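Only one protein chain is missing; all other protein chains are in place.
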Amino acid sequence: MLRKRLTRENLNKWIDGLVASGLRVIAPVRERDGGRGARDGKGGLTLFRPITSSAEIAADYTKTDLPFKEWLFPPTEVILHYRIVDGEPVLEDPEVDATKTVALFLRPCDAAAIPILDSVFGGDYEDEFYMTRRRNLTVVGLSCTEPQPECFCAAVGLSPTSEAGSDILLTPVGDEFLVEVLTEKGEQLVNQYADLFADAGDLTKEQVTEQAIAKMLRKESLPTFAETYSELFEHPVWEEIARKCLGCGVCAYSCPTCHCYDIVDEATLFEGVRCRNWDCCGFALFTLHASGHNPRPTQAHRYRQRVLHKFAYFLQTYGRNMCVGCGRCVIKCPVGMDIYEVVKKVAQASERVGV
Amino acid sequence: MANEVRERNWEPKIVAFVCNWCTYVGADAAGTSRMQYAPNVRIIRFPCTGRIDPLFIIRAFQHGVDGVIVSGCHPGDCHYVSGNLLARRRWIVFRKLMDFLGLDLRRLHFAWVSATEGAKWAHLVNEIVEEVRQAGPAPTWAMPTNGATQIEASLPEIGPPPSPPPELTSQIREIAKQLLGTGEVGVVVGYEKATGAREGAATPTFVNKPEDADRLIFNEHCIHNLAVYLTNPLVKKFGKVGIVAKGCDIRSIVGLIQENQIKREDVSIIGVVCNGVVVNGRLADKCVACPVKVPHIYDHLVGDPSSVQTTASEHPLDAQIAYLESLSPEERWNFWMPQFARCIRCYACRAVCPLCYCQPCIAEKHRPQWIPTSPHPQGNLAWNIIRAWHLAGRCVGCGECTRVCPVGIRLDLLNRKLAIEVERAFNYRPGFDPSAPTPLSTHRPDDKEDFIR
Partner (left out) sequence: MVTVTATGMAMPRETVKVSRNIYKPYLMTIVDMRDETHDTRTLRLQFKDPEVAQTFDWKPGQFAQYSVFGVGECVFTIANSPTRKGYIECTFRQVGKVTSALRDMEIGQTIGFRGPYGNWFPVEEWEGKRLYFVGGGIGTVALRGVMQYCLDNRKLYDEILILNAARTVADLVYKSEMDEWAKVDGVTLVKAVDPGGETPDWDGKVGLAPNVFEELKPTPDNAILVTCGPPIMIRFMLLAAERLGFKPEQVYTTLENRMKCGLGKCGRCNVGPYYVCKDGPVFTAAQLAKLPKDF
């Protein structure tokens, strides 16, 4: 691993250099607010959007409203085109975004979500729609110094300065940045602008990490249920927890790792597309069979799926917890469902069951 | 396809939704009389104008038509007696919705054409084709490329309301204990203190046993509209429901009763005197001009009615609505299109709304798929228009949909605008009279039809 240091001024120069070199540079940007004033807390949404200069990056950026995944796995994407020619369907492969991209300032939770999505969309059947974008992407992460009340990355095996998923990780130390160059892709980006970077010397992120974790309100490690879910499956705690869940899709859609999708056709008599759209296991129709049978008929069943998928099943299938502790679901939930509290409550229920 | 290349010799493409008994025959008469008129109109025949769902009009525009005509029997002549009178009510409101969204009203026309008025039909079509020709090709349902319109009028920033006195909390607890203890209700739906990351806020809770009633609280953070739980099977299974409700929430309960989703006797309303709730440290928009700070319908009243503070008279959203109305249709379109393009179809707006109780929702119907499910701008526009339309005359302005939208879409403006129009046209405000017919399920002989040719 290469270790460098970067002043704030040189950081902006680097970013502007990347833009000038023709790369698409995506960074957190504050959008104008549609007239809602300060109702969104800061006035307008903060989203990952392409920038044309470092000055456009949102000041006081903590976390974006929507996660980075929309740049790898868009909310809607055409996966097949067809036309009817002489009464017969003629299939066409769509074009997929192959723009060389640098994504700036993903928080360690958001960056750690990327390897999680890689394991889903890669694998046996490589999803080229995702992987093309993935291969053309270099991630520059930004460590956290001010965890928010909803954050709990430390409780799920990460930390405010985790390297997972980043090609380069910047950590603010004093008024400079420690630059950890973690991959070849990262090296390429740094080497082109080598004169902006100095050697890190004895600059470390240990203190920053300690202080940030100390500020995190919810850092007590969360249990997982990979070994215990069978006994917990029919426990009444699920209905207690899920009664207030309204079954909307905000948690799944604001989650950096949730990836369930739907495939639908949209067509006229002459041509059509097959689209892949974000979907959510919390929706009542998600598992409804055409026969009318629904394996998850109540919100209790569906909310159980959400929790167990993240904290048990994914762990068994892919070897890692599917929650990165970003807390977006917690702040965006219309009724204040808090997955950190939920997991603790389920764990308590499992203790009472003697599991 | 329709929205792709606009040729130099563009001809307006117009769809006419007409009733079978009058206009269809009238149009046919025009034909058999060999009247010459513009060929730009395709006619779709319905049994009655009462069957014409604005959804069809939306789909027509979604598929790229440049103009729509809706025509049927004159009032009093409807083959089914009152279908056209109900339709007239719909059109009054729907027109305002489309205008507010930025549809050039030169593209949307309504008419009464009888079976003998072939000449009127021909004349009408010629006029309308010219108007649509003047208006040009309809805007495509995609992101505008020339930047989004911003609203240059602001919302009031009013400080937080006074905290409700602690007596409210103790009164609610007492009432809940009594209702549960006597078995009058099987569950009390109320608020409790949130824990975890949302410390300080309130969150919905369900109390089954009297001894758990001490969980219940009431404070200025109790923003949620709990009426949404009255149609929730996991709550209904307990039988009669006691519900802690502010005036705005009670208006939703009235709507549910009006529409036969719940019976008045199945709910025990614990009405709470409320001076307003807080969003991000300020008074919520819905509270600024609230007419129901003292609940108007309840089984138990909690709080002191004399403690309410005066309410502003102008609704906080009206300045922004007036601003949008002052713009050209194109500018309004350029406001709404980017708003809806952001929609990710999480359906939080639907999930949180007490009056969105349809099973299945129109968006979930797939034979045919009326509303595209994909979150592209066309699908999103169709969804949001239809939802606003389905709430016209029913939405009580509780503001929850706007609060929960993760991408901040200005649903509040749309719903408020329609509420204004319904009140103006029919002197009706939803959520006050459980026995009143809903505005679009009834009609009056003097419903204004100055826009109908």
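Which chain is which? They are A and B, in the order written, and residues in each are numbered from 1.
Here is the rule we use: a residue touches a chain if its C-beta (ideal position, glycine included) is under 8 Å from a C-beta of that chain, and two chains touch if they have at least 3 such contacts.
What you see is a predicted model; the values in this text were computed from it and never measured.
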item	value
Contact with the hidden chain (one of A:16, A:187 or A:271)	A:271
Residue among A:110, A:167, A:279 or A:338 touching the omitted chain	A:279
Full-complex contact with the absent chain, from A:235, A:309 or A:345	A:309
Contact footprint on chain A, counting only the chain that is left out	24, 49-50, 70-71, 74-76, 78-80, 82, 88-89, 91, 93-100, 120-121, 123-129, 132, 226, 229-230, 233-234, 259-268, 271-276, 279, 281, 286-291, 293, 295-296, 301, 305, 308-309, 312-317
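We take it that only the chains that are shown with their structure count from here on.
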item	value
Chain B residues within the chain A interface of the complex	1, 148, 150-151, 153-155, 157, 194-199, 201, 203-206, 224, 228-229, 232-235, 279-280, 282, 285, 320, 335, 339, 342, 344-348, 350-352, 360, 364, 369, 372-376, 379, 400, 403-404, 406-410, 413
For the chain A and chain B complex, residues of the former touching the latter	32-41, 44-45, 65-66, 75-76, 149-150, 217-218, 239, 242-244, 246-250, 252-254, 262, 264, 266, 268, 270-271, 275, 277-278, 280, 283, 285, 298-300, 327, 330-332, 334-336, 338, 340-341
